[in-house]
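Below is a structure I'd like to ask you about.
As you look at this complex, bear in mind that one protein chain is not there, while each of the others sits in place.
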Amino acid sequence: MSDFSRPSGRAPDQLRAVRFERGFTRHAEGSVLVSFGDTRVLCTASVENRVPGFLRGKGEGWVTAEYGMLPRATNTRNDREATRGKQGGRTLEIQRLIGRSLRACVDRKALGERTITLDCDVLQADGGTRTAAITGAYVALVDAISALRGRGEIGRDPVHGAIAAISVGVYRGVPVLDLDYAEDSDCDTDMNVVMNDGGGFIEVQGTAEGHAFRRAEMDAMLQLAEAGVAELVAMQRAALAG
Amino acid sequence: MSDFSRPSGRAPDQLRAVRFERGFTRHAEGSVLVSFGDTRVLCTASVENRVPGFLRGKGEGWVTAEYGMLPRATNTRNDREATRGKQGGRTLEIQRLIGRSLRACVDRKALGERTITLDCDVLQADGGTRTAAITGAYVALVDAISALRGRGEIGRDPVHGAIAAISVGVYRGVPVLDLDYAEDSDCDTDMNVVMNDGGGFIEVQGTAEGHAFRRAEMDAMLQLAEAGVAELVAMQRAALAG
Amino acid sequence: MSDFSRPSGRAPDQLRAVRFERGFTRHAEGSVLVSFGDTRVLCTASVENRVPGFLRGKGEGWVTAEYGMLPRATNTRNDREATRGKQGGRTLEIQRLIGRSLRACVDRKALGERTITLDCDVLQADGGTRTAAITGAYVALVDAISALRGRGEIGRDPVHGAIAAISVGVYRGVPVLDLDYAEDSDCDTDMNVVMNDGGGFIEVQGTAEGHAFRRAEMDAMLQLAEAGVAELVAMQRAALAG
Amino acid sequence: MSDFSRPSGRAPDQLRAVRFERGFTRHAEGSVLVSFGDTRVLCTASVENRVPGFLRGKGEGWVTAEYGMLPRATNTRNDREATRGKQGGRTLEIQRLIGRSLRACVDRKALGERTITLDCDVLQADGGTRTAAITGAYVALVDAISALRGRGEIGRDPVHGAIAAISVGVYRGVPVLDLDYAEDSDCDTDMNVVMNDGGGFIEVQGTAEGHAFRRAEMDAMLQLAEAGVAELVAMQRAALAG
Amino acid sequence: MSDFSRPSGRAPDQLRAVRFERGFTRHAEGSVLVSFGDTRVLCTASVENRVPGFLRGKGEGWVTAEYGMLPRATNTRNDREATRGKQGGRTLEIQRLIGRSLRACVDRKALGERTITLDCDVLQADGGTRTAAITGAYVALVDAISALRGRGEIGRDPVHGAIAAISVGVYRGVPVLDLDYAEDSDCDTDMNVVMNDGGGFIEVQGTAEGHAFRRAEMDAMLQLAEAGVAELVAMQRAALAG
Partner (left out) sequence: MSDFSRPSGRAPDQLRAVRFERGFTRHAEGSVLVSFGDTRVLCTASVENRVPGFLRGKGEGWVTAEYGMLPRATNTRNDREATRGKQGGRTLEIQRLIGRSLRACVDRKALGERTITLDCDVLQADGGTRTAAITGAYVALVDAISALRGRGEIGRDPVHGAIAAISVGVYRGVPVLDLDYAEDSDCDTDMNVVMNDGGGFIEVQGTAEGHAFRRAEMDAMLQLAEAGVAELVAMQRAALAG
């Protein structure tokens, strides 16, 4: 392993530079441009005073997410989903994941009959867009809730704990944290891990890209993820305190 | 745990009755009705002598999957996706998973410029339709390949090893194998595990439904899955020998 | 005509083996797998306590049908309609026919403000799927009504009489009953006839595939259909008594 | 029956006033505004030097039809199908019927690798739009073929015989010819009959709207249709000679 | 400029023959076939006693438009938008323009909670379909309002003034009025101008097709348009008086 090196020169357990720009746009109740290295995702949290049909009249709120990628966020241009007339399977899968993940930290009774929509739009992609989106959307969500509370619209804070996400993988035989595109497109295994600030797992999605992975590899990846999420949670806290 | 009991009366590590009816329909190269208890999925493997555009002229084949559920496979009727005009996010997610899983055991060079489409249609649902689909689709795939080889169309067997899948979860605090609907709709954590016959992991998708899950729970679930998949692989082998 | 023989060896006025498997799936109020030879259609009847907008508040019920074919029910795989994003013209035509046919035996006032949806999904096709669907859907409908009456939800039986359907055609110059795929794809004329148990016609849809047909041929075909439907009605009755 | 009268005052076997305005628009190779009383359908025949994929390279042509209704062709405005994003089941059914009917009089080998599209757009509806469309489309088709032959593009006439269509029904117990909207919306049985000029049947589509119809009624309706189509064929001939 | 001539032989400031056939179809409250030379558009005005959601309960009405072109209105056949499953950008642009233009002469309070839909369907196209549509739709609108007032449904006339539209352009260096297809497809600049009878501008949409146009050209075009619209308004008045 002495010869091992990541394309970016990072250590196996090293995150990319992570940055949260709160208030990136001005209309949304929460608006955060999150960067994981060259991956940049604009996460906005929009509050609306209505809930989907299945929740009407139950005194509960809803948190949902939508994900999009600008056509030229990537190295070659992708068709615009609005032009193709539908969201692709990958998009639907990611936005369902973001929604489930964020709902895991929200007390929907305390939220009241409101919907918070987390729009995560990738301005520039370099691997790990879904984990950046979840991590940034959490900050936007907290900002939106703060706005609501600042206006006296809700009392008790509906957000409990924090949620962050990171990818891990096995790259050239070595478990690594936070894969960028160069690694992602050339790794054996890729796993996205969503956790809370108490060290609990919310989502684990691992895929063998090349050969099947062994229990030992999974254990190593989970361990990297635990440390990575802990770092991210600290950064979220710092950003929100800023 | 003395008071713990599953709705079905099964032991925590006990699969439902699993059955493979090969040749359930006569047109497809492979056609298997797989049952995991009351979950019944018709898996057909169709061979076509063409490949998607991105593979044309590369001398490789393709394996893909489509998933559907009859409108009244479930307790209350669901809209037909053909009528709504699109496949939902859950459907797309599942069929992408089935396709990836089965591709993991196929040497696409050996398959040649052919596409095998695995159609997995749920006739009756009682939890675990995606794991039943993967497990049954493997048997249909092997039958289709045998048909091709029997007709002398391909030489070397493109299938290496076996693929099976099972769900695991934490139900009322206890890790259990192969959740049925009653458990699935009331569990804390739900995880689908796809493995090969060598004990390697192909896909792991775990979701905290109620509270976040801990590493110890994940370890227990993975252990149950490993044993469950081993049983399923043996049953596949027996069915194919039948 | 001494040389005439049907591909199946049947007599010109002979039905294929017809079978009704009631309770084929367990969730639907009525669930029948009907077979006309190798044509197998799963017909479920689902009851819902609501009616379409145009009937709201009128104290009447509705009976409607949807038709689908599994992608590999046929000799070569057809695209899944859910994937293509719409139901084709043939599908719409057939499901409209099934709906109209079954409504002809239902007193919608007696049904009350309920919708019964008849889902007819072809698991295996060998000609005559629409006539098998209508004939099987009738049995599923009666089972669903019985379930409602058994639960005391409705009093007076809304079903009056029975409905069955059969195809007739002119194959190599000879009028024949119940065409299978080999005949259907090679006949001069094809006619689907829906009748009730009183010998009345509900729908007659005849198409000249090759040359135009004469009145005498139509008369012969109608006569075959009358006898065929009478047989089917007797089989429905036997199945429901079983 | 002494008291019987039709809303229009017509005799039971009397057609509405039928008119063909050839050359109604100037771009199409054939363009006919056909009127059956107040039902007015613009039928254009467009020739294109290409065939659908399934016919490419076979030296045969194709004849197909599309049907539309202007939103306010009817008494109350209907949504525009282009706005709703799809053609409805009724539209698809009708345009399939028109296409099949007209193909019955065309020798597709003699047509050569050309497609003739018959667009039938209802400007004003008063019952019987599909039979007017078929009857008018025939005239447009002949005009388009004449144009092709006049330009020397094809030799042998690919049109053999003539095709016309008429509706028949049982209105207040009496079999009648060529139902207008007032009759159509209040009749027991409605049947559309497509025939050729040799007295052969191309399509018969009968539907019991109220009670099931008896063989004797069908016989009476078919007899009316035979006479009606003979009249229409004579009018087509006169119009084409004009 | 002595050598200049328009394909039609018209003078630069000369309109094509304009004709309004009121009552062209009988179901709509207003129905006008407008011709600008060979461009013929059927404009119907349909009244419905409901308003779109955003106006519900406000005591105001709505005026909207839809535009369509029959597939063979043009020299070569265009796909039917209902078949393609959506209205194209050009269609949407035109129908939005028609709607905005006609709303400019309607007092929506006086109209009351009604929607008037102006369907403009091009039967034959030879350039200038959108300006013909606006000019004809105005006449249909007035007829529909007259029908409402004749039935005593509304008191005060909600229509104030008149609206008409004309195209102008620069053809071979010369500003011309009312371009036909031959000019339109070969001009440098094309501008559609919607005005009221008081000489006010409602919409101006100019596009440089070849080279950019100068202020002097724009001034000349606007002047032609002013005179052309004045003529059209006089013709509308004459037609409505007829």
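Each chain gets a letter, A, B, C, D and E, in the order it is written, and its residues are counted from 1.
One rule holds in what follows: contacts are C-beta pairs under 8 Å (C-beta built on N, C-alpha and C of every residue); 3 or more make two chains touch, one makes a residue touch a chain.
Here the structure is a predicted model, which means the values were calculated and not measured.
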Sole residue of A:Gln87, A:Ser167 or A:Asn192 that reaches the chain not shown, by the stated touch rule: A:Gln87
Hidden-chain contact residue, picked from the options A:Ala28, A:Leu111, A:Val142 or A:Val233: A:Ala28
Chain E residues touching the omitted chain (full complex): 86, 88-90, 92-93, 95-96, 100, 104, 191, 195-196, 198-208, 211-215, 218, 222, 226
On chain A, residues whose C-beta touches the chain left out of the figure: 25-28, 31, 38, 40, 42, 44, 46, 48, 66, 68, 70-75, 77, 80-83, 85-87, 91, 117, 119, 121, 123-125
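Here, only the chains that are shown with their structure count from here on.
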Interface copy of C-D among B-C, D-E or A-B, judged by whether over half of the contact pairs recur: A-B
Interchain centroid distance [CA atoms averaged], chain A/chain E, Å: 51
Sequence positions of chain A contacting 2 or more other chains: 86
